[in-house]
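Showing just some of the chains, left in place.
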Amino acid sequence: MTNENRVDRLRKLTSSMAGSYQDLGGINRLGEKDLPSQPAVVAILEELLAIIFPGYHGDPVPRDADLELLLGARLDLLNRHLADMIEQTLVFCYKKKCHCTSLWDVEPTADWAATLKTMARRTSLEYLEQLPVIRQLLDTDVTAAYEGDPAAANIEEIILCYPGVQAIAVHRLAHPLYRMGVPLLPRIMNEWAHQKTGVDIHPGATIGKYFFMDHGTGVVIGETTEIGEHVKIYQSVTLGALSFSRNDDGSLVKGGKRHPTLADGVTIYANATILGGDTVIGEGAVIGGGTWITKSVPAGQQVVSGAG
Amino acid sequence: MTNENRVDRLRKLTSSMAGSYQDLGGINRLGEKDLPSQPAVVAILEELLAIIFPGYHGDPVPRDADLELLLGARLDLLNRHLADMIEQTLVFCYKKKCHCTSLWDVEPTADWAATLKTMARRTSLEYLEQLPVIRQLLDTDVTAAYEGDPAAANIEEIILCYPGVQAIAVHRLAHPLYRMGVPLLPRIMNEWAHQKTGVDIHPGATIGKYFFMDHGTGVVIGETTEIGEHVKIYQSVTLGALSFSRNDDGSLVKGGKRHPTLADGVTIYANATILGGDTVIGEGAVIGGGTWITKSVPAGQQVVSGAG
(Lines give C-alpha, C1' and ligand atoms only; values in the text may rest on other atoms or scores of the structure.)
Protein backbone atom coordinates (compact mmCIF):
# COMPACT_ATOMS: atom_id res chain seq x y z
CA MET A 1 0.00 0.00 0.00
CA THR A 2 1.66 3.22 -1.10
CA ASN A 3 1.14 6.47 0.74
CA GLU A 4 -0.81 7.91 -2.17
CA ASN A 5 -3.05 4.88 -2.18
CA ARG A 6 -3.62 5.27 1.55
CA VAL A 7 -4.58 8.93 1.27
CA ASP A 8 -6.83 8.08 -1.61
CA ARG A 9 -8.63 5.43 0.37
CA LEU A 10 -8.94 7.79 3.36
CA ARG A 11 -10.54 10.37 1.09
CA LYS A 12 -13.03 7.82 -0.16
CA LEU A 13 -13.81 6.72 3.38
CA THR A 14 -14.33 10.36 4.36
CA SER A 15 -16.84 10.88 1.58
CA SER A 16 -18.59 7.68 2.45
CA MET A 17 -18.89 8.63 6.14
CA ALA A 18 -19.96 12.19 5.32
CA GLY A 19 -22.62 10.76 3.04
CA SER A 20 -23.70 8.36 5.76
CA TYR A 21 -24.32 11.34 8.06
CA GLN A 22 -26.70 12.77 5.50
CA ASP A 23 -28.50 9.72 4.22
CA LEU A 24 -29.16 7.79 7.37
CA GLY A 25 -32.38 8.75 9.13
CA GLY A 26 -32.46 7.66 12.73
CA ILE A 27 -29.02 8.32 14.07
CA ASN A 28 -28.12 11.24 11.80
CA ARG A 29 -27.87 14.49 13.67
CA LEU A 30 -26.37 16.83 11.06
CA GLY A 31 -27.98 20.21 11.29
CA GLU A 32 -29.58 19.60 14.70
CA LYS A 33 -27.36 21.34 17.07
CA ASP A 34 -26.92 21.68 20.77
CA LEU A 35 -27.85 18.34 22.23
CA PRO A 36 -26.96 18.67 25.93
CA SER A 37 -23.71 16.79 26.46
CA GLN A 38 -23.55 14.04 29.06
CA PRO A 39 -20.40 15.43 30.75
CA ALA A 40 -22.06 18.84 31.22
CA VAL A 41 -25.14 17.26 32.79
CA VAL A 42 -22.99 15.11 35.05
CA ALA A 43 -21.03 18.17 36.18
CA ILE A 44 -24.29 19.78 37.32
CA LEU A 45 -25.34 16.56 39.02
CA GLU A 46 -22.05 16.29 40.87
CA GLU A 47 -22.40 19.86 42.12
CA LEU A 48 -25.91 19.02 43.32
CA LEU A 49 -24.56 15.97 45.16
CA ALA A 50 -21.75 18.01 46.71
CA ILE A 51 -24.29 20.52 48.03
CA ILE A 52 -26.60 17.79 49.28
CA PHE A 53 -23.78 15.94 51.09
CA PRO A 54 -21.37 18.71 52.19
CA GLY A 55 -17.87 17.43 52.88
CA TYR A 56 -18.34 14.02 51.28
CA HIS A 57 -16.92 14.73 47.87
CA GLY A 58 -13.42 15.88 48.66
CA ASP A 59 -14.29 19.54 49.06
CA PRO A 60 -13.44 21.09 52.40
CA VAL A 61 -16.21 21.24 54.97
CA PRO A 62 -17.36 24.86 55.18
CA ARG A 63 -17.04 26.49 58.56
CA ASP A 64 -20.23 27.66 60.19
CA ALA A 65 -19.58 31.35 60.17
CA ASP A 66 -18.95 31.98 56.51
CA LEU A 67 -20.98 29.08 55.20
CA GLU A 68 -23.58 31.33 53.61
CA LEU A 69 -20.99 33.44 51.77
CA LEU A 70 -19.75 30.38 49.91
CA LEU A 71 -23.04 28.57 49.55
CA GLY A 72 -24.75 31.59 48.04
CA ALA A 73 -22.15 31.81 45.28
CA ARG A 74 -22.32 28.09 44.59
CA LEU A 75 -26.08 28.13 44.31
CA ASP A 76 -25.97 31.21 42.10
CA LEU A 77 -23.53 29.58 39.69
CA LEU A 78 -25.40 26.30 39.78
CA ASN A 79 -28.63 28.11 39.00
CA ARG A 80 -27.07 29.69 35.92
CA HIS A 81 -25.59 26.47 34.65
CA LEU A 82 -28.80 24.55 35.23
CA ALA A 83 -30.95 27.24 33.60
CA ASP A 84 -28.67 27.27 30.55
CA MET A 85 -28.78 23.49 30.33
CA ILE A 86 -32.57 23.37 30.59
CA GLU A 87 -32.87 26.10 27.97
CA GLN A 88 -30.56 24.23 25.61
CA THR A 89 -32.63 21.08 26.07
CA LEU A 90 -35.90 22.88 25.48
CA VAL A 91 -34.58 24.52 22.31
CA PHE A 92 -33.39 21.14 21.09
CA CYS A 93 -36.80 19.53 21.68
CA TYR A 94 -38.62 22.52 20.22
CA LYS A 95 -36.61 22.27 17.01
CA LYS A 96 -37.15 18.52 16.92
CA LYS A 97 -40.88 19.16 17.43
CA CYS A 98 -41.05 16.35 19.97
CA HIS A 99 -43.79 16.48 22.59
CA CYS A 100 -41.76 15.14 25.43
CA THR A 101 -42.42 17.78 28.06
CA SER A 102 -45.27 19.21 30.05
CA LEU A 103 -43.53 22.56 29.98
CA TRP A 104 -45.01 23.13 26.54
CA ASP A 105 -48.40 24.17 27.83
CA VAL A 106 -47.33 27.76 28.13
CA GLU A 107 -48.85 30.14 25.68
CA PRO A 108 -46.78 30.04 22.50
CA THR A 109 -45.60 33.45 21.40
CA ALA A 110 -43.96 34.82 18.33
CA ASP A 111 -40.69 34.96 20.20
CA TRP A 112 -40.35 31.31 21.12
CA ALA A 113 -36.65 31.67 22.00
CA ALA A 114 -37.42 34.22 24.71
CA THR A 115 -40.31 32.10 25.94
CA LEU A 116 -38.11 29.05 26.33
CA LYS A 117 -35.43 31.08 28.11
CA THR A 118 -37.96 32.40 30.61
CA MET A 119 -39.37 28.93 31.08
CA ALA A 120 -35.89 27.52 31.71
CA ARG A 121 -34.97 30.16 34.26
CA ARG A 122 -38.18 29.79 36.18
CA THR A 123 -37.88 26.01 36.16
CA SER A 124 -34.27 26.03 37.35
CA LEU A 125 -34.91 28.24 40.36
CA GLU A 126 -38.11 26.45 41.34
CA TYR A 127 -36.21 23.19 41.15
CA LEU A 128 -33.34 24.37 43.35
CA GLU A 129 -35.81 25.62 45.93
CA GLN A 130 -36.74 21.98 46.50
CA LEU A 131 -33.22 21.02 47.61
CA PRO A 132 -33.85 21.38 51.36
CA VAL A 133 -36.78 18.98 51.09
CA ILE A 134 -34.71 16.56 49.04
CA ARG A 135 -32.12 16.56 51.80
CA GLN A 136 -34.81 15.62 54.33
CA LEU A 137 -35.84 12.68 52.16
CA LEU A 138 -32.25 11.50 51.79
CA ASP A 139 -31.76 11.72 55.52
CA THR A 140 -34.51 9.10 55.90
CA ASP A 141 -32.87 6.85 53.29
CA VAL A 142 -29.51 6.98 55.05
CA THR A 143 -31.22 6.17 58.33
CA ALA A 144 -32.97 3.21 56.72
CA ALA A 145 -29.63 1.87 55.48
CA TYR A 146 -28.00 2.24 58.87
CA GLU A 147 -30.87 0.49 60.60
CA GLY A 148 -31.18 -2.16 57.91
CA ASP A 149 -27.63 -3.48 57.51
CA PRO A 150 -25.66 -5.02 60.39
CA ALA A 151 -22.45 -4.46 58.44
CA ALA A 152 -22.89 -0.67 58.43
CA ALA A 153 -20.35 0.83 60.84
CA ASN A 154 -21.48 4.46 60.67
CA ILE A 155 -23.36 7.07 58.65
CA GLU A 156 -20.26 8.17 56.75
CA GLU A 157 -19.59 4.66 55.42
CA ILE A 158 -23.17 4.53 54.17
CA ILE A 159 -22.94 7.78 52.25
CA LEU A 160 -19.51 6.95 50.84
CA CYS A 161 -19.78 3.24 50.15
CA TYR A 162 -23.39 2.16 49.59
CA PRO A 163 -24.29 2.07 45.91
CA GLY A 164 -27.97 1.86 46.77
CA VAL A 165 -27.69 5.13 48.63
CA GLN A 166 -25.86 6.72 45.71
CA ALA A 167 -28.58 5.54 43.36
CA ILE A 168 -31.48 6.81 45.44
CA ALA A 169 -29.66 10.13 45.99
CA VAL A 170 -29.44 10.67 42.24
CA HIS A 171 -33.03 9.58 41.79
CA ARG A 172 -34.27 11.98 44.44
CA LEU A 173 -32.47 14.76 42.53
CA ALA A 174 -33.68 13.65 39.09
CA HIS A 175 -37.30 12.89 39.91
CA PRO A 176 -38.43 16.51 40.52
CA LEU A 177 -36.93 17.53 37.16
CA TYR A 178 -38.93 14.73 35.54
CA ARG A 179 -42.11 15.88 37.29
CA MET A 180 -41.55 19.47 36.18
CA GLY A 181 -41.43 18.21 32.61
CA VAL A 182 -37.75 18.78 31.88
CA PRO A 183 -36.86 16.36 29.09
CA LEU A 184 -33.69 14.22 28.78
CA LEU A 185 -31.74 15.66 31.75
CA PRO A 186 -33.23 13.43 34.48
CA ARG A 187 -32.73 10.39 32.23
CA ILE A 188 -29.06 11.26 31.72
CA MET A 189 -28.67 11.68 35.48
CA ASN A 190 -30.21 8.34 36.39
CA GLU A 191 -28.32 6.53 33.64
CA TRP A 192 -25.09 7.93 35.09
CA ALA A 193 -26.11 6.48 38.46
CA HIS A 194 -26.89 3.22 36.68
CA GLN A 195 -23.35 3.11 35.28
CA LYS A 196 -21.85 3.79 38.70
CA THR A 197 -24.04 1.52 40.79
CA GLY A 198 -25.75 -1.03 38.54
CA VAL A 199 -29.11 0.26 39.83
CA ASP A 200 -31.44 1.29 36.99
CA ILE A 201 -34.25 3.52 38.25
CA HIS A 202 -36.35 5.43 35.72
CA PRO A 203 -36.64 9.05 36.90
CA GLY A 204 -40.42 8.76 36.64
CA ALA A 205 -40.68 6.25 39.51
CA THR A 206 -42.31 7.53 42.72
CA ILE A 207 -40.48 6.41 45.88
CA GLY A 208 -41.41 7.09 49.51
CA LYS A 209 -39.27 7.86 52.54
CA TYR A 210 -36.85 5.43 54.20
CA PHE A 211 -36.03 3.51 51.02
CA PHE A 212 -33.14 1.04 51.22
CA MET A 213 -31.51 -1.04 48.49
CA ASP A 214 -28.70 -3.32 49.69
CA HIS A 215 -25.89 -4.07 47.20
CA GLY A 216 -28.14 -2.83 44.41
CA THR A 217 -26.50 -4.35 41.33
CA GLY A 218 -29.09 -5.35 38.81
CA VAL A 219 -32.07 -3.61 40.40
CA VAL A 220 -34.49 -2.28 37.76
CA ILE A 221 -37.35 0.06 38.70
CA GLY A 222 -39.65 1.11 35.85
CA GLU A 223 -41.11 4.51 34.98
CA THR A 224 -44.58 4.14 36.51
CA THR A 225 -43.56 2.22 39.62
CA GLU A 226 -45.00 3.54 42.90
CA ILE A 227 -43.19 2.66 46.13
CA GLY A 228 -44.38 3.47 49.66
CA GLU A 229 -42.33 4.23 52.76
CA HIS A 230 -39.92 1.92 54.60
CA VAL A 231 -39.47 -0.36 51.59
CA LYS A 232 -36.36 -2.56 51.34
CA ILE A 233 -35.08 -4.10 48.10
CA TYR A 234 -32.15 -6.46 47.50
CA GLN A 235 -29.93 -6.91 44.47
CA SER A 236 -31.23 -7.91 41.02
CA VAL A 237 -34.86 -7.18 41.82
CA THR A 238 -36.92 -6.11 38.79
CA LEU A 239 -40.04 -3.98 39.11
CA GLY A 240 -41.06 -4.11 35.46
CA ALA A 241 -43.79 -4.13 32.83
CA LEU A 242 -45.74 -7.28 32.05
CA SER A 243 -46.72 -6.64 28.45
CA PHE A 244 -47.12 -3.64 26.21
CA SER A 245 -50.30 -2.41 24.61
CA ARG A 246 -50.14 -1.63 20.94
CA ASN A 247 -51.98 0.88 18.81
CA ASP A 248 -53.94 -0.14 15.75
CA ASP A 249 -50.90 0.46 13.58
CA GLY A 250 -48.88 -1.97 15.69
CA SER A 251 -46.78 0.68 17.38
CA LEU A 252 -46.42 0.64 21.17
CA VAL A 253 -48.78 2.69 23.31
CA LYS A 254 -46.50 5.11 25.10
CA GLY A 255 -47.46 6.18 28.61
CA GLY A 256 -49.95 4.42 30.93
CA LYS A 257 -49.35 2.66 34.26
CA ARG A 258 -47.18 -0.34 33.35
CA HIS A 259 -45.17 -1.07 36.53
CA PRO A 260 -46.16 -2.38 39.97
CA THR A 261 -47.13 -0.61 43.17
CA LEU A 262 -45.44 -1.43 46.52
CA ALA A 263 -47.18 -0.37 49.73
CA ASP A 264 -45.39 0.71 52.90
CA GLY A 265 -43.07 -1.68 54.66
CA VAL A 266 -42.60 -4.13 51.78
CA THR A 267 -39.38 -6.18 51.61
CA ILE A 268 -38.21 -7.82 48.37
CA TYR A 269 -35.30 -10.26 48.39
CA ALA A 270 -32.68 -10.79 45.70
CA ASN A 271 -33.59 -11.74 42.12
CA ALA A 272 -37.33 -11.35 42.60
CA THR A 273 -39.20 -10.14 39.52
CA ILE A 274 -42.48 -8.24 39.98
CA LEU A 275 -44.31 -7.21 36.84
CA GLY A 276 -47.41 -5.34 35.73
CA GLY A 277 -49.18 -2.03 36.31
CA ASP A 278 -52.07 -3.67 38.18
CA THR A 279 -49.81 -5.65 40.49
CA VAL A 280 -49.94 -4.31 44.04
CA ILE A 281 -47.75 -5.64 46.86
CA GLY A 282 -49.66 -4.99 50.06
CA GLU A 283 -48.37 -3.34 53.23
CA GLY A 284 -45.67 -5.27 55.04
CA ALA A 285 -45.56 -8.12 52.51
CA VAL A 286 -42.28 -10.00 52.12
CA ILE A 287 -41.34 -11.28 48.66
CA GLY A 288 -38.76 -14.07 48.72
CA GLY A 289 -35.63 -14.24 46.57
CA GLY A 290 -35.92 -15.48 42.98
CA THR A 291 -39.71 -15.24 42.88
CA TRP A 292 -41.73 -14.28 39.79
CA ILE A 293 -44.78 -12.17 40.65
CA THR A 294 -47.38 -11.01 38.14
CA LYS A 295 -50.39 -10.72 40.40
CA SER A 296 -51.10 -8.67 43.50
CA VAL A 297 -50.02 -9.91 46.96
CA PRO A 298 -52.12 -9.11 50.02
CA ALA A 299 -50.77 -7.08 52.91
CA GLY A 300 -48.62 -8.98 55.39
CA GLN A 301 -48.19 -12.05 53.21
CA GLN A 302 -44.88 -13.86 52.66
CA VAL A 303 -44.20 -15.18 49.17
CA VAL A 304 -41.43 -17.71 48.64
CA SER A 305 -39.94 -19.21 45.50
CA GLY A 306 -41.92 -22.01 43.92
CA ALA A 307 -45.12 -20.08 44.58
CA GLY A 308 -44.84 -17.58 41.61
CA MET B 1 9.89 2.97 64.89
CA THR B 2 12.81 5.26 64.23
CA ASN B 3 13.29 6.88 60.82
CA GLU B 4 16.35 4.73 60.18
CA ASN B 5 14.37 1.63 60.99
CA ARG B 6 11.60 2.72 58.63
CA VAL B 7 14.00 3.32 55.74
CA ASP B 8 15.60 0.00 56.44
CA ARG B 9 12.31 -1.80 56.28
CA LEU B 10 11.37 0.03 53.10
CA ARG B 11 14.64 -1.13 51.53
CA LYS B 12 13.92 -4.70 52.49
CA LEU B 13 10.40 -4.44 51.12
CA THR B 14 11.79 -3.02 47.90
CA SER B 15 14.14 -5.94 47.46
CA SER B 16 11.39 -8.36 48.24
CA MET B 17 9.03 -6.82 45.67
CA ALA B 18 11.78 -6.58 43.06
CA GLY B 19 12.53 -10.24 43.63
CA SER B 20 8.85 -11.07 43.37
CA TYR B 21 8.80 -9.48 39.90
CA GLN B 22 11.53 -11.83 38.81
CA ASP B 23 10.59 -15.08 40.49
CA LEU B 24 6.87 -15.21 39.93
CA GLY B 25 5.83 -16.80 36.67
CA GLY B 26 2.32 -15.94 35.67
CA ILE B 27 1.89 -12.30 36.48
CA ASN B 28 5.52 -11.27 36.06
CA ARG B 29 6.02 -9.03 33.07
CA LEU B 30 9.60 -7.84 33.55
CA GLY B 31 11.33 -7.68 30.22
CA GLU B 32 8.18 -7.97 28.12
CA LYS B 33 7.51 -4.49 27.00
CA ASP B 34 4.79 -2.58 25.27
CA LEU B 35 1.55 -4.17 26.36
CA PRO B 36 -1.13 -1.89 24.88
CA SER B 37 -2.48 0.24 27.72
CA GLN B 38 -6.18 0.23 28.46
CA PRO B 39 -6.50 4.06 28.46
CA ALA B 40 -4.94 4.25 24.98
CA VAL B 41 -7.33 1.64 23.61
CA VAL B 42 -10.28 3.40 25.21
CA ALA B 43 -9.21 6.72 23.65
CA ILE B 44 -9.37 5.10 20.23
CA LEU B 45 -12.72 3.54 21.03
CA GLU B 46 -14.13 6.89 22.17
CA GLU B 47 -13.02 8.52 18.93
CA LEU B 48 -14.70 5.71 17.01
CA LEU B 49 -17.91 6.28 18.96
CA ALA B 50 -17.75 10.05 18.38
CA ILE B 51 -17.45 9.45 14.65
CA ILE B 52 -20.24 6.91 14.65
CA PHE B 53 -22.61 9.15 16.62
CA PRO B 54 -21.68 12.71 15.54
CA GLY B 55 -22.77 15.37 18.03
CA TYR B 56 -23.57 12.96 20.86
CA HIS B 57 -20.31 13.17 22.77
CA GLY B 58 -20.04 16.85 23.53
CA ASP B 59 -18.18 17.76 20.36
CA PRO B 60 -19.83 20.39 18.17
CA VAL B 61 -21.94 19.11 15.29
CA PRO B 62 -19.98 19.77 12.09
CA ARG B 63 -21.66 22.00 9.55
CA ASP B 64 -22.42 20.47 6.20
CA ALA B 65 -20.10 22.57 4.08
CA ASP B 66 -16.80 21.87 5.77
CA LEU B 67 -17.68 18.50 7.21
CA GLU B 68 -15.25 16.65 4.99
CA LEU B 69 -12.35 18.96 5.87
CA LEU B 70 -12.65 18.03 9.52
CA LEU B 71 -13.69 14.43 9.11
CA GLY B 72 -10.76 13.66 6.82
CA ALA B 73 -8.28 14.85 9.41
CA ARG B 74 -10.01 12.92 12.19
CA LEU B 75 -10.02 9.71 10.21
CA ASP B 76 -6.39 10.21 9.21
CA LEU B 77 -5.29 10.66 12.82
CA LEU B 78 -7.48 7.80 13.98
CA ASN B 79 -5.99 5.56 11.31
CA ARG B 80 -2.46 6.31 12.54
CA HIS B 81 -3.29 5.75 16.18
CA LEU B 82 -5.13 2.53 15.44
CA ALA B 83 -2.38 1.23 13.18
CA ASP B 84 0.22 1.97 15.86
CA MET B 85 -1.89 0.26 18.49
CA ILE B 86 -2.41 -2.85 16.35
CA GLU B 87 1.30 -2.97 15.54
CA GLN B 88 2.21 -2.72 19.22
CA THR B 89 -0.20 -5.55 20.02
CA LEU B 90 1.15 -7.76 17.24
CA VAL B 91 4.74 -7.18 18.36
CA PHE B 92 3.75 -8.05 21.90
CA CYS B 93 2.09 -11.30 20.85
CA TYR B 94 4.93 -12.15 18.47
CA LYS B 95 7.47 -11.80 21.28
CA LYS B 96 5.25 -13.82 23.59
CA LYS B 97 4.98 -16.46 20.85
CA CYS B 98 1.25 -16.77 21.46
CA HIS B 99 -0.93 -17.97 18.63
CA CYS B 100 -3.87 -15.77 19.33
CA THR B 101 -4.40 -14.23 15.91
CA SER B 102 -5.34 -15.26 12.41
CA LEU B 103 -3.14 -12.46 11.11
CA TRP B 104 -0.17 -14.79 11.49
CA ASP B 105 -0.86 -16.66 8.26
CA VAL B 106 1.15 -14.11 6.31
CA GLU B 107 4.39 -15.33 4.88
CA PRO B 108 7.02 -14.94 7.60
CA THR B 109 10.02 -12.96 6.47
CA ALA B 110 13.41 -12.25 7.88
CA ASP B 111 12.24 -8.76 8.77
CA TRP B 112 9.36 -9.64 11.05
CA ALA B 113 9.15 -6.10 12.43
CA ALA B 114 8.47 -4.66 8.99
CA THR B 115 6.00 -7.46 8.25
CA LEU B 116 4.02 -6.73 11.39
CA LYS B 117 4.03 -3.01 10.65
CA THR B 118 2.63 -3.61 7.16
CA MET B 119 0.08 -6.02 8.51
CA ALA B 120 -1.03 -3.49 11.13
CA ARG B 121 -1.40 -0.67 8.62
CA ARG B 122 -3.37 -2.76 6.19
CA THR B 123 -5.62 -4.07 8.97
CA SER B 124 -6.30 -0.61 10.38
CA LEU B 125 -7.41 0.91 7.09
CA GLU B 126 -9.48 -2.11 6.10
CA TYR B 127 -11.16 -1.94 9.47
CA LEU B 128 -12.01 1.75 9.21
CA GLU B 129 -13.48 1.20 5.78
CA GLN B 130 -16.18 -0.85 7.49
CA LEU B 131 -17.41 2.09 9.57
CA PRO B 132 -20.22 3.12 7.20
CA VAL B 133 -21.64 -0.40 7.34
CA ILE B 134 -21.32 -0.45 11.12
CA ARG B 135 -23.36 2.76 11.24
CA GLN B 136 -26.09 1.08 9.22
CA LEU B 137 -26.21 -1.80 11.69
CA LEU B 138 -26.40 0.55 14.65
CA ASP B 139 -29.21 2.45 13.01
CA THR B 140 -31.25 -0.75 13.11
CA ASP B 141 -30.42 -1.30 16.79
CA VAL B 142 -31.53 2.20 17.72
CA THR B 143 -34.75 1.68 15.79
CA ALA B 144 -35.36 -1.59 17.62
CA ALA B 145 -34.96 0.18 20.97
CA TYR B 146 -37.33 2.96 19.99
CA GLU B 147 -39.95 0.49 18.82
CA GLY B 148 -39.43 -1.86 21.73
CA ASP B 149 -39.69 0.40 24.79
CA PRO B 150 -42.79 2.50 25.56
CA ALA B 151 -40.69 4.68 27.87
CA ALA B 152 -38.40 5.86 25.05
CA ALA B 153 -39.26 9.48 24.27
CA ASN B 154 -37.01 9.98 21.24
CA ILE B 155 -33.96 8.72 19.36
CA GLU B 156 -31.59 11.02 21.22
CA GLU B 157 -32.60 9.64 24.61
CA ILE B 158 -31.90 6.14 23.34
CA ILE B 159 -28.41 6.93 22.14
CA LEU B 160 -27.56 8.92 25.26
CA CYS B 161 -29.25 6.91 28.00
CA TYR B 162 -29.70 3.26 27.01
CA PRO B 163 -26.86 1.09 28.31
CA GLY B 164 -27.93 -1.72 26.01
CA VAL B 165 -27.41 0.55 23.03
CA GLN B 166 -24.01 1.62 24.34
CA ALA B 167 -23.02 -2.01 24.77
CA ILE B 168 -24.11 -3.10 21.30
CA ALA B 169 -22.43 -0.03 19.78
CA VAL B 170 -19.11 -1.03 21.30
CA HIS B 171 -19.63 -4.64 20.29
CA ARG B 172 -20.39 -3.68 16.69
CA LEU B 173 -17.09 -1.77 16.67
CA ALA B 174 -15.08 -4.51 18.39
CA HIS B 175 -16.43 -7.53 16.56
CA PRO B 176 -14.83 -6.76 13.13
CA LEU B 177 -11.45 -6.37 14.86
CA TYR B 178 -11.97 -9.78 16.43
CA ARG B 179 -12.89 -11.28 13.07
CA MET B 180 -9.82 -9.79 11.42
CA GLY B 181 -7.71 -11.55 14.05
CA VAL B 182 -6.54 -8.54 16.04
CA PRO B 183 -5.72 -9.84 19.51
CA LEU B 184 -6.51 -8.22 22.87
CA LEU B 185 -7.89 -4.88 21.56
CA PRO B 186 -11.50 -6.00 20.99
CA ARG B 187 -11.52 -7.68 24.40
CA ILE B 188 -10.34 -4.46 26.07
CA MET B 189 -13.06 -2.54 24.22
CA ASN B 190 -15.89 -4.85 25.26
CA GLU B 191 -14.67 -5.05 28.84
CA TRP B 192 -14.77 -1.25 28.95
CA ALA B 193 -18.39 -1.41 27.79
CA HIS B 194 -18.99 -4.07 30.46
CA GLN B 195 -17.70 -1.70 33.14
CA LYS B 196 -19.91 1.12 31.89
CA THR B 197 -23.09 -0.85 31.25
CA GLY B 198 -22.95 -4.15 33.12
CA VAL B 199 -23.42 -5.93 29.78
CA ASP B 200 -20.69 -8.52 29.13
CA ILE B 201 -20.54 -9.46 25.44
CA HIS B 202 -17.53 -11.38 24.18
CA PRO B 203 -16.30 -9.70 20.96
CA GLY B 204 -16.53 -13.04 19.20
CA ALA B 205 -20.34 -13.22 19.42
CA THR B 206 -22.24 -12.84 16.14
CA ILE B 207 -25.30 -10.60 16.43
CA GLY B 208 -27.85 -9.74 13.72
CA LYS B 209 -29.66 -6.48 12.94
CA TYR B 210 -32.28 -4.84 15.16
CA PHE B 211 -30.84 -6.14 18.42
CA PHE B 212 -32.29 -4.70 21.62
CA MET B 213 -31.27 -5.21 25.24
CA ASP B 214 -33.42 -3.34 27.78
CA HIS B 215 -31.69 -2.25 31.03
CA GLY B 216 -28.87 -4.65 30.27
CA THR B 217 -27.24 -5.06 33.67
CA GLY B 218 -25.98 -8.59 34.14
CA VAL B 219 -26.39 -9.75 30.54
CA VAL B 220 -23.66 -12.23 29.54
CA ILE B 221 -23.17 -13.28 25.90
CA GLY B 222 -20.44 -15.85 25.25
CA GLU B 223 -17.80 -15.99 22.53
CA THR B 224 -19.47 -18.46 20.15
CA THR B 225 -23.04 -17.23 20.56
CA GLU B 226 -24.97 -16.65 17.32
CA ILE B 227 -27.93 -14.27 17.39
CA GLY B 228 -30.33 -13.62 14.52
CA GLU B 229 -32.23 -10.44 13.62
CA HIS B 230 -34.90 -8.69 15.69
CA VAL B 231 -33.84 -10.38 18.93
CA LYS B 232 -34.78 -8.79 22.26
CA ILE B 233 -33.03 -9.58 25.56
CA TYR B 234 -33.77 -8.30 29.08
CA GLN B 235 -31.51 -7.77 32.06
CA SER B 236 -29.42 -10.56 33.68
CA VAL B 237 -29.85 -13.00 30.79
CA THR B 238 -26.95 -15.42 30.35
CA LEU B 239 -26.09 -17.02 27.01
CA GLY B 240 -23.35 -19.30 28.28
CA ALA B 241 -21.45 -22.56 28.04
CA LEU B 242 -22.82 -25.76 29.50
CA SER B 243 -19.63 -27.62 30.20
CA PHE B 244 -16.08 -27.55 28.97
CA SER B 245 -14.28 -30.34 27.08
CA ARG B 246 -10.88 -31.24 28.40
CA ASN B 247 -7.79 -32.55 26.66
CA ASP B 248 -6.10 -35.75 27.71
CA ASP B 249 -3.83 -33.78 30.02
CA GLY B 250 -6.83 -32.32 31.80
CA SER B 251 -6.45 -28.86 30.34
CA LEU B 252 -9.46 -27.14 28.77
CA VAL B 253 -10.09 -27.49 25.06
CA LYS B 254 -9.91 -23.90 23.81
CA GLY B 255 -12.17 -22.95 20.89
CA GLY B 256 -15.23 -24.90 19.67
CA LYS B 257 -18.88 -23.87 19.63
CA ARG B 258 -19.81 -23.63 23.32
CA HIS B 259 -22.65 -21.05 23.43
CA PRO B 260 -26.24 -21.13 22.15
CA THR B 261 -27.80 -20.00 18.89
CA LEU B 262 -30.83 -17.69 18.79
CA ALA B 263 -32.89 -17.52 15.60
CA ASP B 264 -34.66 -14.39 14.30
CA GLY B 265 -37.31 -12.75 16.42
CA VAL B 266 -36.47 -14.46 19.72
CA THR B 267 -37.36 -12.68 22.98
CA ILE B 268 -35.70 -13.61 26.28
CA TYR B 269 -36.97 -12.15 29.55
CA ALA B 270 -34.98 -11.20 32.62
CA ASN B 271 -32.77 -13.68 34.49
CA ALA B 272 -33.14 -16.46 31.93
CA THR B 273 -30.09 -18.69 31.54
CA ILE B 274 -29.51 -20.46 28.20
CA LEU B 275 -26.51 -22.75 27.98
CA GLY B 276 -24.71 -24.95 25.50
CA GLY B 277 -23.32 -24.87 21.98
CA ASP B 278 -25.97 -27.23 20.64
CA THR B 279 -28.86 -25.30 22.15
CA VAL B 280 -30.89 -23.54 19.47
CA ILE B 281 -33.80 -21.22 20.26
CA GLY B 282 -36.09 -21.33 17.24
CA GLU B 283 -37.52 -18.39 15.32
CA GLY B 284 -39.95 -16.24 17.27
CA ALA B 285 -39.65 -18.27 20.49
CA VAL B 286 -40.26 -16.48 23.78
CA ILE B 287 -38.20 -17.51 26.81
CA GLY B 288 -39.75 -16.47 30.13
CA GLY B 289 -37.92 -14.76 32.98
CA GLY B 290 -35.86 -16.85 35.38
CA THR B 291 -35.86 -19.95 33.17
CA TRP B 292 -32.96 -22.38 32.86
CA ILE B 293 -32.57 -23.72 29.32
CA THR B 294 -30.04 -26.35 28.29
CA LYS B 295 -31.89 -27.90 25.36
CA SER B 296 -33.17 -26.50 22.09
CA VAL B 297 -36.57 -24.80 21.92
CA PRO B 298 -38.68 -25.09 18.75
CA ALA B 299 -39.68 -22.05 16.73
CA GLY B 300 -42.64 -20.08 18.02
CA GLN B 301 -42.75 -21.81 21.40
CA GLN B 302 -43.14 -20.00 24.75
CA VAL B 303 -41.14 -21.32 27.69
CA VAL B 304 -42.05 -20.23 31.21
CA SER B 305 -40.36 -20.75 34.55
CA GLY B 306 -40.95 -24.10 36.18
CA ALA B 307 -40.44 -25.83 32.85
CA GLY B 308 -36.56 -25.54 32.70
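Chains: A and B, in written order; residue numbering restarts at 1 for each.
By our rule, a contact is a pair of C-beta atoms (placed from the backbone, for glycine too) under 8 Å apart; a residue touches a chain by one contact, two chains touch by 3 or more.
In this text the structure is predicted, and so the values were computed from the model without any measurement.
*Asks:* With 2 identical chains placed here, how many copies of the sequence make up the full complex in this file?
*Replies:* 6
Keep this in mind: only the chains that are shown with their structure count from here on.
*Asks:* When the centre of a chain is set as the mean of its C-alpha atoms, what distance in Å lies between chain A and chain B?
*Replies:* 27
*Asks:* Of all residues in chain A, which touch chain B in the complex?
*Replies:* Going by the criterion above, the answer is residues 1, 6, 9-11, 13-22, 24-27, 29-35, 37-40, 92-93, 96, 98, 100, 183-184, 187-188, 190-191, 194-195, 198, 200, 202, 204, 217-218, 220, 222-223, 236, 238, 240-241, 244, 251-256, 258, 271, 273, 290, 292, 308.
*Asks:* Quick check: in the complex, which residue numbers of chain B touch chain A?
*Replies:* Spelled out, the residues of chain B in touch with chain A are 51, 53-58, 60-62, 64, 67-68, 71-72, 75-76, 79, 118, 121-122, 125, 128-129, 131-132, 135-136, 138-139, 142-143, 146-157, 159-163, 196-198, 215, 217-218, 234-236, 270-271, 288-290, 305-306.
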